[in-house]
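Notes to accompany the following structure.
In this view, the complex is presented without one of its protein chains, the others remaining in place.
Residue numbering begins at 1 within each chain, and the chains themselves are lettered A and B in the order written.
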Amino acid sequence: MLRMKAFGLPGLIAGLALSTAAAAFPIKAGQGTYQDPGITDDKIKIGLFAPLSGPARAYGEDPLNAARMWYEMINEMGGIWGRKIELVIEDDRCAANDLVAAVKKLVEQDQVFMLNGGSCSAAAVAAQEYVLRSKIPYVMLNASGDGALYPPTDYIFGGISISQRAVGGIAVDFVVKHFKAKKIGYINHDDAYGAWNLETAQYMAKEHGVSLSVESINPNITDVTAPMLKIRAANPDVLVLTTYARPAALILKRAHELGFKGPIVLTVTGTANLKQLVENVGTKDAFANFYVQDVINDSPDGPKQRWIIDMYKKRYPDLAAKPDHPTPYMPYGVAAAQTVTHALMLAGPNPTRESVARILRTLTFESGVMAGLISFGENDRAGQESSIFLKFDGEKQVLQPGVYTSRWTYKP
Amino acid sequence: MMGDWQVYWLFLQQGIASGLVTGSIYALLAIAIVIIFKTTDAPNFAAGEIFMAGAYIALYLVIFSQIAYVIAVPVTLGVTFILSALFYRVVLRRIGVSPAVAVNVVIATLGLSFVLKGIVRNTGFGDVPRSFPAVFGADTIQIGDAVLTMQDVAVFALALLAMVIFFVFFNYTRTGRAMRAVGMNPRAAALVGIDLHRTRMLIWGLSGLLSALAAILIAPKILMTADMGIVVILGFAAAIVGGFTSLPGAVVGGLIIGIVENLVGLFVSTRAIVVAPFIVIMLVLAVRPQGLFGGPTVIKKV
Partner (left out) sequence: MTRASYIVVAVLAGGLLVLLPLLGSGYIVYLANLMLVYIVLALGLNILIGETGQFGLAHVAFYGIGIYTTAILTGRFDVPFLVAAAAGVLLAGSIGLLLGYVSFRMRDIYLALSTFAFGEAMQWVYRSWDAVTNGPNGMRIKPAELFGARIATDHDAYPFILTATIIIIAATVWLRGSRLGRAFRAVRESEPAALAMGVDVRRAKVIAFALSAAYAGAAGGMFATFSSFIHPDSLGFTETILVVTMIVVGGLGSISGAIVGALVLGAVQELLRQAPSYQEIIYGVILILFMMYLPKGLAGAVGNLARRAG
């Protein structure tokens, strides 16, 4: 299958210039002859949704802002093939029924051309059957999306931040290669995400011939004494945490209190706010041997991330002035929006939902933001599968050598 | 490597020690819940959110207004007291206290819980887990094989102190005795000249104060989010185990729940921790509904 490559930001600009120029020539289908809704000679409607309320608001708001920022930039440059992008924004509340309502409203009521949204994987699966039946291309926002990506479908694309299946395997890969670990203590959640990342962690542990001691905790846990004592009794060389931020802080604190001196690695699931993490744990001593995973291509204040932070500050000066903004998850929204705009651009002056979906199925591009290429292919609807690791001592993040790419592949 | 029995012995000690610490907080919450129930005959569905709001008020004062703990804590307790009392005065008093409108009280407190959560989320501070700056440092002490931090010990001691102060107040002061009277027999209390509405208002305020105190004590231990109110279910479990109308029962119930949580996690499965309080509630209510210390259940309807 032909792999379509678009070459990151420079390529995008060139492509846009080309398409704007081409738009001057009347090669488009013309009013009234479009098969799909949401597209006219000068506009294309995209349904954008994320959790904008409730407990998951922090996971959805900023990535949605970032996606919007990208779409607005594209519009300022002339749009795609002369069409400006019109956004319709919905709140999916990170809940299955609400996400389905949001999607149905966007598709049936607002008549959008395609969908871009979702930060919560479990909720996204709820819309799967409807999306496939409606044959509408759906690119997730920053959801891992595993439940809707495996087995792969023709219209649903996700894992643009990173799929949970990639996270688990990469974490094990890293600790084996970096620390020569033989016994790994693995703490995940007993929810869907936990099950997915554990699956590949166990796969990679077997590949490497190392042992995995697992404790699966509830995200609402208040006292981590029980799981921590049990993990300590297993005497691991290294601790891998794939928990959310709050339990991660509790575990770090407990590990320190119990005298665990080995390396501790926290996957991207829990790195929402590292500064606050230090405050929550209470002492920098707990971070003597602490590493975090990230799925962007540099440390957050590194040179490669500069352009996106600047873009955010310029476009949302009020938000950027708020503490903790932009949030660490913000860049993922840009990569998701890029997926949409790249596909639309490559689809030519007369895109249809079918042609866009077809292009997405083999799309590969460099986002200039994420650790690895965004790429889809046969049996692969999870876009981004690489990570970097940083050592965090409580103050500074130091990039560790190597980009780790998931080696797990889906076998139907 | 330790032998199996040594490991289990360690588990037991640590489970009990840590369980006592979190249990003392559940006990405070249980007291807050029970005093309201005794006097208004309806469950307070906003208990968790008042607890949460108390923590955030303290957070705002300590972190963002940079006020010292010694001032911030009493101010928080005072503010929570006033807000809770106000809620009774403005909303609940109007709805009434009879069993017939218990369901309305439930929905009204539910509404309060939504409002509080929404406000906290809108401030933007509620989504990232937060804590207060450490007061007691990270030093640890060892009790047998179990390890506790100075913070843990301080939390337990302060919670116990609060409970002692509360018991003295409730049993030996005039206002406290008036509250008990209203709880036991409102009609008789009114006849004796006790202002029912004022007393109930004070009780709501007191309940809010206790919840806020519990929140301040436990926030560094469980970390604050806008959804931390979910912890209050453990307060309910504690109240049931102890006997829903018994205050000493609430304390014992809290400690038991804290220990049971840990022991279930250590000896059964980590996944079972979250369902353990519900199993406890069902078992106690099915087998011995008056809990450990409650008297015979009083039927208030005729």
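In this text, contacts are C-beta pairs under 8 Å (C-beta built on N, C-alpha and C of every residue); 3 or more make two chains touch, one makes a residue touch a chain.
Since the structure is predicted, the reported quantities are computational estimates derived from the model, not experimental observations.
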Option touching the unshown chain, where A:Lys45, A:Arg68, A:Arg93 or A:Lys230 are the choices: A:Arg93
Contacting the left-out chain in the complete assembly, out of B:Phe37, B:Tyr56 or B:Trp204: B:Phe37
Residues from subunit A at the interface with the omitted partner, ascending: 52-54, 57, 90-91, 93, 95-98, 100-102, 104-105, 107-109, 122-123, 125-126, 128-130, 133, 147, 190-192, 194-195
Touching residues (missing chain, whole complex) on subunit B: 37, 41-43, 45, 91, 94-96, 99, 101-108, 110-119, 121-122, 233, 236, 240, 244, 271, 274-275, 277-279, 281-282, 285-286, 289, 297, 299-302
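Quick note on the criterion: only the chains that are shown with their structure count from here on.
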Euclidean distance of C-alpha centroids - subunit A vs subunit B, Å: 38
List of subunit A residues in touch with subunit B within their complex: 53-55, 57-58, 190, 215-218, 220-223, 225-227, 229-230, 233, 235, 245-246, 249-250, 256-258, 272-273, 276, 279-280, 282-283, 285-286, 322-324
Residue numbers on subunit B that touch subunit A, as the complex places them: 1-2, 7, 10-11, 14-15, 18-19, 22, 121, 124, 127-131, 133-134, 137-138, 140, 147, 149, 220-223, 225-227, 230-231, 234, 258, 261-262, 264-266, 270-271, 273-274
